[in-house]
Structures are given as C-alpha cells and as structure tokens.
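Have a look at the structure below, then the notes.
Shown here: the complex without one of its protein chains, the others still in place.
So, subunit A:
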C-alpha cells in the first residue's frame, strides 16, 4: 500500500474506533456588519495609526497629487501593469512597470511601489491584495522598502468576515496590517524586517 492509502486507512480506523458525533457549527458571531462611511473611515484610520502606517485622505480627483505626496521624492517607482496611469502623473521620479518577465531582482533597486487594493477591513486595519492587474505580483509589494497603497472607501468593510467574503480563494492573497515587524528580541517591537519598512495608505473617500 502506498503512504496515501495507509494514512487515510489509519484515519478511518481511528474514527471507527471512537466514532465522533456529527458537528453543527454555531455561526452566531458577528458578520455582515455595516457602518456609515465616516465611521468606517474613522475606525480604519485609528487602526492603521496603531500600526504606525501613514494615512492620507483624498478624493478621486486628488489621487495623483496625493500619491505623489505619499511617495515623496523617490528616484525609482515601480507600478503593476494594470495600474491607472493617471495616478502616477505627478511623480517626480522615474516610473517603471513591473511584469512577470522581469527578474524579481530588479525590484531591489526600486525605491517605492504604488498599487491599488482588493478589499480592506476597518476593524483590524488590514489591506488585502489579491494580485489583480492593478496590484501586481506578490514580489512587487514585498521587495521595495516603501509601499503606497490606494484604498477606495467603498472597498472598506467593517470586519474580517465581510472582508473574507469578498475574496477569490484562487488568487494569491496577501493581507497587510502595517509595516513588517518583529518582537523577537526581548519583545521590543522593531519595524521593517524583510517586508517594506514604510506603509502609506491613501484612502479615496469618494472612491
């Protein structure tokens, strides 16, 4: 017998020896919560602040100016192929489009990256990226040291269940809650270990 059949056989034997009762899962935790725009915004800003992520508010019309402000005067900026080109119109630095054909190493020279986002959970301050065309492959938001992420308030949901419900399980998904951090040395929090040291979130209130 191969290992697969052996292991599955053992599991069946184990359950036969002490048959479990069928389980009903109680789902009375909170879900499908809704809050008005201002309250979701307030909650999100508060939570991101606790992670020491910088938050910028703007309107859709102000996107380019705000993205430029959030990036500062960085030299080389990378963007995913599907990003709205108007967002980077006011940047002073050079803008390059990332693609799967480029070796990941090129991202080491990149100073900052701008992406969109899939969904955001206000209660935990978590931005979800799902590798769509306007968010790019996972390495893009990992290797450079500064990540400017644009979030539309309409994509901000209250809690974790609401956010998970909007995901496509098949897409590679990254949940980001503040900059990378470690507490491994005497529990002192140090920010910026392997992921970006700086996370700046641009929230478009009418987006």
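Note that in this section contacts are C-beta pairs under 8 Å (C-beta built on N, C-alpha and C of every residue); 3 or more make two chains touch, one makes a residue touch a chain; residues count from 1.
In the analysis below, contacts and distances are computed from a predicted model.
Chemist: With one chain of the assembly withheld, which option in "Putative hemin transport system permease protein HrtB", "L-lactate dehydrogenase complex protein LldF", "(2Fe-2S)-binding protein" or "Twin transmembrane helix small protein" matches that chain's UniProt protein name?
Modeler: Matching "Putative hemin transport system permease protein HrtB", "L-lactate dehydrogenase complex protein LldF", "(2Fe-2S)-binding protein" or "Twin transmembrane helix small protein" to the record, the invisible chain is "L-lactate dehydrogenase complex protein LldF".
Chemist: Please identify which residue in A:88, A:126 or A:198 touches the non-displayed chain.
Modeler: A:126
Chemist: Touching residues of subunit A against the unshown chain: what are they?
Modeler: Residues 2-4, 6-31, 47, 50-51, 100, 104-105, 108, 121, 123-126, 131, 137-139, 142, 160-161, 164-165, 167, 169-188, 190, 192-196 of subunit A touch the chain absent from view.
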